[in-house]
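The other protein chains are all here in position, but one chain of the complex has been omitted.
We call the chains A, B and C, going by the order they appear; numbering starts again at 1 in every chain.
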Amino acid sequence: MADKILKKADLGKLIESVTGKGGRFVAPTTDSRQIVFKKVKSAEEIATDYILARNSFKEFLFPQTEVVAEFTLGKDTVDMRGVEVHAPQTVIFGARPCEAASLKGMHALFTWDFIDEFYTKREDNTVVVTVGCTKADDACFCTTVNLSPASTEGADVYLREAGESYTVEAITDKGKKFVEAHAAVFGSGSVKADPLVMPEKIANIDLAKVSERLKDKTHYDDKVWPKLTRKCIGCGACTFVCPTCRCFDIVDEGTAFEGERRKNWDSCQYDTFTLHASGHNPREHQHQRWRNRFMCKFNFFPEKFSGKGCVGCGRCVRVCPVRLDITEVMEEFSK
Amino acid sequence: MNNIYLPNLVTIEDIYEEAPDVRSFRLVFKDPKLRDTFEFKTGQFGLYSAFGLGESTFCIASSPTRKGYIQCTFRKSGRVTGGLAQLSIGDTMGFRGPYGNHFPVDEWKGKNIVFVAGGIGLPPVRSVIWNVLDRREDFGHITIVYGAKTVADLVYKEELKHWEARGDVTLVQTVDPGGQTADWKGKVGFVPTVLKEAAPKAENTVAVTCGPPIMIKFVLNALLELGFEEESVYTTLENRMKCGVGKCGRCNVGDIYVCKEGPVYTAAEIKRMYNDF
Amino acid sequence: MSGHTEHSAPTGGYEPKIMAFVCNWCTYAGADLAGTSRMEYRPNVRIIKLPCTGRIDPLFIIKAFENGADGVLVSGCHPGDCHYTTGNYHARRRWIGFKHLMEFAGIDMRRLHFSWVSASEAIKWVDLINKVTDEIKALGPFMEYKGLKATEAEQG
Partner (left out) sequence: MEKTLRLKAKELLESGEVKVVIGYGWNRSKTRTTPVFITDPADVDTLVWNPLCVNNLSLYLTRKYKEIKALGRPAIVAKGCDIRNIVVLITEGQFKREDVFIIGMTCNGTVYKQDLWKGELTPNIMPTKCHNCDVRNPHVTDFVVGEKSTFTPPEVPTGMVYDKVKDLDSKSQSERWAFWVKEFSRCVKCYACRQVCPLCYCERCITEKNMPQWIETSAHPRGNLSWNLTRAMHLVGRCTFCGECERSCPVNIPLNLINQKMIGVVKEAFDFKSGYDEKTHPPMIVFSPDDKENFIK
């Protein structure tokens, strides 16, 4: 049976087909010695030999900084205007199956009762095309959190490398429509997909047990927290590269006469994150902040939003200046 | 587009100086339709904007029984509250809300109520007090225990006088040792101690408390000692918030998002939470 | 002052906005003398008076550019004349560092001026302001800094 395929040589045509309709084509590309998700205009820009991009593609759904309202202040007047969300049709190409799995939880959070249209409108206009991994490194741990390079959760279209082509599998309706809309670019043929590379499951980690242990509230004041996370320096690097971290700040910027209100990424690792005006800080010590992040990943985020709190992409492990490895903490909590 | 971060414009109709650096605003919506239709429940909070400086979270200190306006009380302590403190009558600010859950006042029909507040913790309680006083006949005995660091720091001084004079409310006022003035007629001592001395009956009574975290902790203990049941002691958590709508991720106490599942909790619920205050 | 809206190049009668951070005891007094002596000079300069040049944090200068200044002037007592004895010596060290940093970052140094003006040097002050204003006027608005906002829009 002939399968739907995409020839690698036709990537340029796909980009043209998307951008020709006014869309935005986002793909991993090389920038300052790193692989980064960026808007691309031609196939030459796209990196093919990579494990993961440095950034998660979340920034195309939930930008690092965005204006939500603008205001002009007169002597006795205030003119306040909401801002329309900038949500162009977007194709995220070359995402990895792990990071795509973050979308379910993100959607649940941003639509929990109040609907954040800055997120949902972008989400509606975004097609996520994942490519199964043929490479992994020692920081990858998707298999440990019950995902794998073969998982299609969150993806609209799932591709696999097959020599000079990709095999194409439309997962969602949105994905099917996307393939149809650009039918001229996709071909059919019978190709054999390259083998996927499965990161080895970390033997001592039992995800169910981690979540069970976290539910038992007595762990909260356990000495194990300061001991495990003593080296944490409290930068926010892990949270900023994490595909499921989505905490933000709302700030006003401008002059005495005009300005804008912005929604900016923030990090639970900063001590000012929860600092009260009175000076009281519910999470005063770094280990408490770290504990919160861990709890968020493996306890309350999955429970509340039935999404994945951690997708095992390993970005936080790679980026950590002191190599504080989340899997080592998971190991401790699997005991 | 429905923008959940866009505040409504409100006009400052009146300003009351409550205590050093503490001020109340009486606010009315600029939009006349919203002015007529706006509803909230006692215990809910809002986000108040000083444009160019940001948003700050405080409770709505007025009672939902008083229509047409809302009142907020804040202490000047940071960037936003500092900016708000510079506004004068007639100025415009922003308001988003109401958010969060509320005190189940309707469930308290026929019960006695004890209010325990410390310092700037009175405003959230005030909303309940007026709500209850406006339907006085629905409730039994009402006791208010209120304390502050010094006499000057007591907020709502006029209303305290009014409550004292009403006759259908037992008001116990106290200031911390050293905070009294020569003509101070109230008690001297910390709120939890004074509460224990006042010893309101626990039977068929609910308690509502708010104040600094450390005071709440001791007040809860004192109430339990007096025989109150954990289910009938209520408090409101005032965690730092930015969005107010369960997105920004900073108000959580373990798995509980205070802005959406709170800010009002019973002592029993608090006891079940992670120790993350 | 509005750094947030002026993106377009000006036409015709462009007048630059210049911030001057000056010390209370020398330069401000010098500027005051110029005023009381009814000397005329370009009106483009907005003076911010500080107790001493030692109080001038480099952040003030960055903030001035951020908020739309086309040029910045920093001025205080001549070395040796500081009202607080040593404030301007400290300031001088800081400026040496800051000047090189700004240069390395690619700030056009024709927009950032440092000067010593004493309380009696009203004429020097007038000449300085006229010279700085004319130079910055010829350069036009500080589009590089103002353009940073447009850079953001491009990325989206």
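In the analysis below, a contact is a pair of C-beta atoms (placed from the backbone, for glycine too) under 8 Å apart; a residue touches a chain by one contact, two chains touch by 3 or more.
Since we're looking at a predicted model, the values are computed, not measured.
Put simply, the hidden chain is in touch with A, B, C once you look at the whole complex.
Among C:K49, C:K99 or C:K137, the one in contact with the hidden chain is C:K99. Panel shows subunit B; residues 78-79, 82 of it touch the chain omitted from the view.
Where subunit C meets the omitted chain, the residues involved are 58-59, 62-63, 66, 79-80, 86, 89-90, 92-109, 113-116, 128, 144-145, 148-149, 151-152, 155. In the full complex, subunit A touches the omitted chain through residues 31-34, 54, 64-65, 138, 226, 230-231, 233-237, 239-241, 249, 251, 253, 262, 264-265, 267, 270, 272, 285-287, 318-319, 321-325, 327-328, 331.
Just so it is clear, only the chains that are shown with their structure count from here on.
When chain centres are taken as C-alpha averages, the shortest distance to the whole-protein C-alpha average belongs to A.
Placing every chain at the mean of its C-alpha atoms, the farthest one from subunit A is found to be C. Note on chain placement: the centre of subunit A and the centre of subunit B lie 39 Å apart, centres being C-alpha means. Centre-to-centre, using mean CA coordinates, subunit B is 49 Å away from subunit C. Subunit B meets subunit A in the complex at residues 1-7, 9, 49, 51-56, 75, 77-78, 81, 90-94, 212-213, 238-240, 242-243, 245-255, 257, 260, 273-277. Every residue of subunit A that touches subunit B in the complex is listed here, in rising order: 68-69, 71, 73, 76-78, 80, 82-85, 109-110, 112-118, 121, 217, 220-221, 246-252, 254-256, 259, 261, 263, 266, 268, 273-278, 280, 282-283, 288, 292, 295-296, 299-300, 303-304.
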